[in-house]
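A single protein chain has been omitted; all remaining protein chains appear in their positions.
Then we have chain A:
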Amino acid sequence: MTLSANLAPIAMAEHGTAGGDIGAGTPMIQVERLSKAYGDGFQALKEVDLTIRRGEIFALLGPNGAGKTTLISVICGLVNATSGSVKVDGFDNVTQYREARERIGLVPQELTNEAFTTVWDTVSFSRGLFGKPKDPAHIENVLRALTLWDKRDNRLLELSGGMKRRVLIAKALSHKPQVLFLDEPTAGVDVELRREMWEVVRGLRDQGVTIILTTHYIEEAEEMADRIGVIRRGELVLVEEKSTLMRQLGRKELTLHLATPLDAVPAALAGHDLVLTEEGHALVYTYDVTHLDEGTGIAGLLADLEATGIRVKDLHTRQSSLEEIFVNLVRERT
């Protein structure tokens, strides 16, 4: 896959940016105390505060119906907020909607398109709609980068689902946005296409485009994101660096494969939190990396093992995946 290599000049350039350093200048997106209650009384967002840094990939993670799409929709101007404010590159998205919106590209979740229009026309339409003069060279770059160039004269109804998704991305990139929203970019997409999509997203980030994606695939957030926000029932329950999140909330398992099987955990090791598995062939020790300063207890465990004369054939450690972290998190707060 050479998608990212092709992505050379397709983003930005039409707006000055605040230098490109992460954290420099105004944040890309600043959401403050944002609430949304729909007409039927459903509270989709509750006092959400969120800052998106320039140039990062931010994954908004949460179960279906948690408020991910509503949050994106409010920022992009598709849904009116009930209270609170949104600033895009310092511009209020209601009072300065022109400045705010021209910085945003939105790729919706549904594969919506005008079936009878050609790829070229629909992408050019998007650029014009955002008030930008014609720029065939840029449209060509975008289409080539998304491997749509050969399909430029095809009507949208002739394209596969994966291509339609890429057309939506091309439309969103047609006006050189600084920040790209991808709402469930890989929902219902096969594994290969998903990898391809990730390549595209990484390529864009490498050019300095800030990316916000929603997903309910933890794998996706784990693979892509610099930071992760977890949203549940309209509340942002957590925003954290992915690595910190993995480290802080992660539990690690040390599995000791034994040379000779045991019937039970020996009394001499009772002080350690051990579980005997694999029909007595392995001991599993679970420890919390949150409290690394207090020590993991591994040294003590190994010393005690040595003393009891139990021979260890092999050992390995495993860190919990984001999925497990997420499940734990949701369980803890309910």
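Here is the rule we use: contacts are C-beta pairs under 8 Å (C-beta built on N, C-alpha and C of every residue); 3 or more make two chains touch, one makes a residue touch a chain; residues count from 1.
Everything below uses one rule, namely that contacts and distances are computed from a predicted model.
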Quiz prompt | Identity of the absent chain, which is to be given by its UniProt protein name, from "Transport permease protein", "Outer-membrane lipoprotein carrier protein LolA", "Rubrerythrin" or "Iron ABC transporter" | solution = "Transport permease protein"
Practice problem: Can you work out which residue in A:R54, A:R101 or A:R227 touches the chain that's missing from view? | Solution: A:R101
Quiz item: Given the full complex, what residues of chain A touch the hidden partner chain?
Solution: 38-39, 76-80, 97-102, 104, 106, 108, 110, 112-116, 121, 125-126, 128-133, 171
